[in-house]
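Just below is one structure, and these are the notes that go with it.
A single protein chain has been removed from this complex, and every other one stays in its place.
After this line comes chain A, so read on.
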Amino acid sequence: MLLAAILPLGLFLFPLWKISLEAPQYPTPLGMYIHINDFSDANPHDIKNINLMNHYVGMKYIPEAIPEFKIFPAGILITTVIGLIIGFKGNYKWFLYWFILMILLSAAGMYDFYLWEHDYGHNLDPKAILKFTNADGTQMGFQPPMFGSKDILNFRAHSYPRLGALFLALGIGASFIAYLVGKKNNKKAIASL
């Protein structure tokens, strides 16, 4: 369980997610890493160049910072501390509660990410240089995929979790295993009584 609580700290070392954009005139794709507390270039100046591309269709510049960069790290630190306390003090049932907490928080984080992506892809400048509509006449959005790959005009966008997300997932998984092991040991302990 202690391991489970510590693993999500990997988010501070490795990026959580990566969005990359491929097009013929970008033999080296443009890419952006999403960290728990920052956006960063995959290659130098990529975010600047993504912004330059996107201003043609009226998308906003990717902000330097978003409130989540403060909330998420705090959330991870708090849950780690809770996890550690549980690891030292709590019994296996608390492992399950921590597991559920983490699943809920991660889901909330993903939903928040989705909302931001949706806003980024749909809340377009009305004076956009290029305006595209879908077949049904509605305004075309340029939301990058949450997970997977998608064609957006001349680009093919990829969005996949990175090492940081893996650490988080391993941590969450480990807490569930800790719960199972704890439960089993508990049963044995009861049986041996």
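Quick note on the criterion: a contact is a pair of C-beta atoms (placed from the backbone, for glycine too) under 8 Å apart; a residue touches a chain by one contact, two chains touch by 3 or more; residues count from 1.
In this section, contacts and distances are computed from a predicted model.
K.L.:
What is the missing chain called in its UniProt entry, if the choices are "Branched-chain amino acid ABC transporter permease", "Cytochrome C oxidase subunit IV family protein", "Iron-sulfur cluster assembly scaffold protein IscU" or "Sec-dependent nitrous-oxide reductase"?
P.N.:
Matching "Branched-chain amino acid ABC transporter permease", "Cytochrome C oxidase subunit IV family protein", "Iron-sulfur cluster assembly scaffold protein IscU" or "Sec-dependent nitrous-oxide reductase" to the record, the invisible chain is "Sec-dependent nitrous-oxide reductase".
K.L.:
Per the definition of touch given earlier, which of A:H45, A:K93, A:K150 or A:K187 contacts the omitted chain?
P.N.:
If we include the chain that is not displayed, A:H45 is the one touching it.
K.L.:
Residue by residue, what part of chain A touches the chain that was omitted?
P.N.:
Residue positions of chain A that touch the missing chain: 28, 44-45, 48-49, 52, 56, 129-130.
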